[in-house]
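One protein chain omitted, others in place.
Take a look at chain A:
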């Protein structure tokens, strides 16, 4: 097999010409290699996932029965706030950045990310940010207790835990922006010859669009929390009506960030699923170009619908109609994506390894979340559902079954490439089915709770909500427990799994990452992959037709 780049990698012993190739702790602290940094991101995200998950279980424990059992209401509010912030900024987003770091250079045929040292910096901003959040639990007044949306004036009332959270969000925003700059530059400048933008893997596309979204909105959030900070300490009155400000202004700014943020957590998932389904259906992705267009239209629409989070603040009828119509419109490109995935499966030759199971699980549950999103987009219904458990059910269907399941799919899909070993298929499937069942037991009843009117963020509830809450709590503990199986599976694979993995463990995978050996050597694509190799992958992705002129 002709692969000069890999051969050249193997000619050098480690450290021979890369003086910076450190070992031990220094390897990680000074990491500039995209694979090391990807690994760091992924482990960090997992640690945060467990932290946020334990908080979720504390919340569910309190809600098992009506009455106050374990926590006082103030601490309960701190738990819900930290759970939200940690899962969004600490778990899901870093996990996607980690995947982009690990896989983009491999998939694009690039030797590393564009700005390797900035990459190190953007990762190492995360642990201090997480520390600030967790330290806030132990300061006078406790952690922020105003919900992850931090609406003033409630957040203006809070103790110094809120200031720590604000600084933490600043650091997280900086990290995201640097990560995004890196992703954009890598994708735009470092693709292998012959791989035009409309011919790169869809995961690269969704990462690119996501990175642009982040650069657009991370500063908006930073601005909002900075205004909150100056309101708290420097006598400004941006959000204080007594000084001529407006509390609702914060909501507008927050959701102008917050709605695109939803897609920052969803688009990379679309990309992952668009890599995995074709692989296990042994067919090219259906409608590549419409997938790209759908991704871009979702991204653009996401900037114009923030008002649907605020249907209860009392906006004029015209504004409600405007936001309602645009929000409904998002269902169109999202629908196109789902139809494309199903058309990819149609007439395929499918097998159902763990990554495929998680990908199909994603399609099913994300669609359910999309449907409840459509219900919520209808302003009069939203009036009933606003701030009830229906909303909690909705966004957990898109964020757990969407973002998280796609991450599980990605980990099982690329684990052989990362570790050089195959995971245990039976245990992977067990993890899928366990998660799938208990996820639904946890979150499906919340639709009913919301329809019946149970408000979210309450530590104690009226008696008629008892059965569904108890059921959800049982589901949550089982779901949480199942994630230890995931950890076990990953550790087991790292330590040898069920045996060494070939360069291409999946029959149907064609993208460039499968051309390098497993585990992927520390340095890959030091010279770009040859054009025949790139074309082979492109033909399999149906974005390059034999005989077509090279762009």
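Operating definition for what follows: a residue touches a chain if its C-beta (ideal position, glycine included) is under 8 Å from a C-beta of that chain, and two chains touch if they have at least 3 such contacts; residues count from 1.
The rule we apply is simple: contacts and distances are computed from a predicted model.
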| item | value |
| --- | --- |
| Candidate names "Oxidoreductase", "Insulinase family protein", "Ferredoxin" or "Cytochrome c oxidase subunit 2"; UniProt protein name, chain not shown | "Cytochrome c oxidase subunit 2" |
| Residue among A:338, A:398 or A:490 that touches the chain left out of view | A:338 |
| Option touching the unshown chain, where A:167, A:448 or A:477 are the choices | A:448 |
| Which residue of A:188, A:312, A:491 or A:531 touches the chain not shown here | A:312 |
| Touch with the omitted chain, as defined above, among A:184, A:214, A:269 or A:324 | A:324 |
| Touch residues of chain A, complete complex, unshown partner | 65-70, 72-74, 77, 141, 145-147, 151, 153-154, 157, 159, 240-242, 246-248, 281-290, 312-314, 316-317, 320-321, 324-325, 328-329, 331-332, 335-336, 338-339, 342-343, 345-352, 360, 363-364, 367, 371, 374-375, 378-381, 383-384, 386-388, 445, 448, 451-453, 455, 457-465, 467-468, 471, 542 |
